[in-house]
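Please read through the structure below; I'll follow up with questions.
Only a single protein chain was left out; the remaining protein chains are all shown in position.
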Amino acid sequence: MSTAQRADVEVATPASNALAGSVADPMLPVITRVARVRREGADIWTLEIKPAAGFDFLPGQFNMLYALGVGEAAISISGDPAERGRLIHTIRAVGRVSEALTRLKPGDPIGVRGPYGRGWPLDKAAGADVVIIAGGLGLAPLRPAIYRFFAERPRIGRFVLLVGMRQPEEILFQQELERWRRRLDIDLQVTVDHAGGDWRGSVGVVTTLIPRAAFDPAHTIAFICGPEVMMRFSIAGLAALGVPASAMYVSMERNMKCAIGLCGHCQFGTTFICRDGPVFAYDQLRPIFSLREI
Amino acid sequence: MIEGMDKVVREHRFFSGLGEDVIQLVAGCARNVRFDAGKYLYHEGDPADEFFLIRHGRVALEVASPGRAAVTFQTEPEGDVVGLSWLIPPYRWAYDARALDLVRAIGIDAKCLRGKCESDHDFGYAMMMRFVPVLVERLQAAQLQVLDVYGTTR
Partner (left out) sequence: MASDLVPRGARDQSMSSASGERAILSRDGLQALIETLARRGYRVVGPTLRDQAIVFDDIQGVGDLPAGWTDVQDGGAYRIQRRADDALFGYAVGPHSWKKFLHPSRLRLWRAERNGDDVVVHRDPEPTTPFAFIGARSCDLRAIGIQDRVFLGGPHVDPHYQARRQSAFIVATNCGEAGGTCFCVSMGTGPRAGSGFDIALTELLDERGHVFLADVGTERGGEVLTEIPHDAAGHDHVAAADNLIARTAANMGRLMRTDDIHSLLLGNLEHPRWDDVAGRCLTCGNCTMVCPTCFCTSVEDTSDLDGGAERSRRWDSCFTEDFSYLHGGSVRQSARSRYRQWMTHKLATWIDQFGSSGCVGCGRCITWCPVGIDITEEVRAIREQPAASEATT
């Protein structure tokens, strides 16, 4: 994260991050303000914060957001990297810290450390078909990549987005998906696990959409994000069509405390997810991906 | 056989790659059908006399329970088969099938097809090799659905 801070941006800086003779402390949060909080679903919120001057991120990276006195949580950045004045996260309130973050109000102080992690390899998509498979909240860390692909559409071949959600009332970013579906430069399919009578869209797990999508498996790059089970089956679905393991990328999640590779919590096989991920090429993870409790 | 049915059967993706003699046998049990949007192809408990291969439109598979709106657990797109309970006794539909859009389909007489499978085992094998993979894929997808992966665990 850039440490440059301009005076006109109201971001409270740590009193003395670099003490005489010592290095900066990467565990110090930068205190900024909540700009906007919006409920997206039953327990899903959009949290927009005021970024520090010069803050920039890559699609797929995350921040550690700190609720004063409560704790930190690793939250995916879900906004458009091109919108420099806005820093948007999507949070599911499932625990003490995430619930505290979603209860913040505009103007409240909030701590940020980041951005961390390796993001989606957008450069690998040049000239290839792009297949994005998003399950549930997994659409959030993929959204910045989707914005980038729209912005640089001519760089890639076909653009396929397959979205799986639990039920119609829980479709994340529904209005935005509707707008995207009307575009001519993307093949967007949304499916739900089950639905009531009003739903006129697809019903069935997201993997059922894969065989019908139009893309060239030999020249495709795939980004997959969602619950691990869903990612495993999506990988199997793509592999059955001939997409190579090296062309599939997933975003992994584990318990995180420091996000800087020093606390050991996010270890996954030979990697630390905060530092070597959260985005990985599937061929790198294949030896351990289906192992229980690894 | 209804005139032209062999052409319709031959051109449907579900039967692509099958030999001509197999196509002719299937076509002999087949007819064209059409359902307006919202109409039911069949209801739970009905005799599974005729199953369908969608040519145009989509079909929703539903389960109804008293006091609740019907829950759709699967939608079948163009090209897919609707109805598999004709394969095993007691040959009764296990749920409702409703046309989401205007649906045009090939309707296949299940008794006719079962009869031909029984008397010509090579034909029967060819048919099973078409339908069994559909069963396996649907089962795998259904298992995934049951896991409710997007739900929160508390």
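Labels for the chains are A and B, by order of writing; each one numbers its residues from 1.
Rule of thumb we're sticking to: a residue touches a chain if its C-beta (ideal position, glycine included) is under 8 Å from a C-beta of that chain, and two chains touch if they have at least 3 such contacts.
Predicted, not measured: the structure shown is a model, and the values here were computed from it.
Per the touch definition above, the residue from A:124, A:181, A:212 or A:275 contacting the chain not shown is A:275.
Which of A:53, A:260 or A:281 touches the hidden chain is settled by the complete complex: it is A:260.
Set against the missing chain, the residues A:26, A:121 or A:217 yield one that touches it, A:26. In the full complex, chain A contacts the hidden chain through residues 12, 14-17, 19, 22-29, 31, 66, 68-72, 94, 107, 109, 111, 253-255, 257-258, 260-265, 267, 269-272, 275, 286-288, 291-294.
FYI, only the chains that are shown with their structure count from here on.
Within the complex formed with chain B, the residues of chain A that make contact are 43, 92, 94, 135-137, 164-166, 170, 191, 193-197, 199-205, 207-208, 212, 226-227, 229-230, 233. Of all residues in chain B, only 58, 60-62, 69-75, 77, 100, 137, 140-141, 144-145, 147-152, 154 touch chain A in the complex they form.
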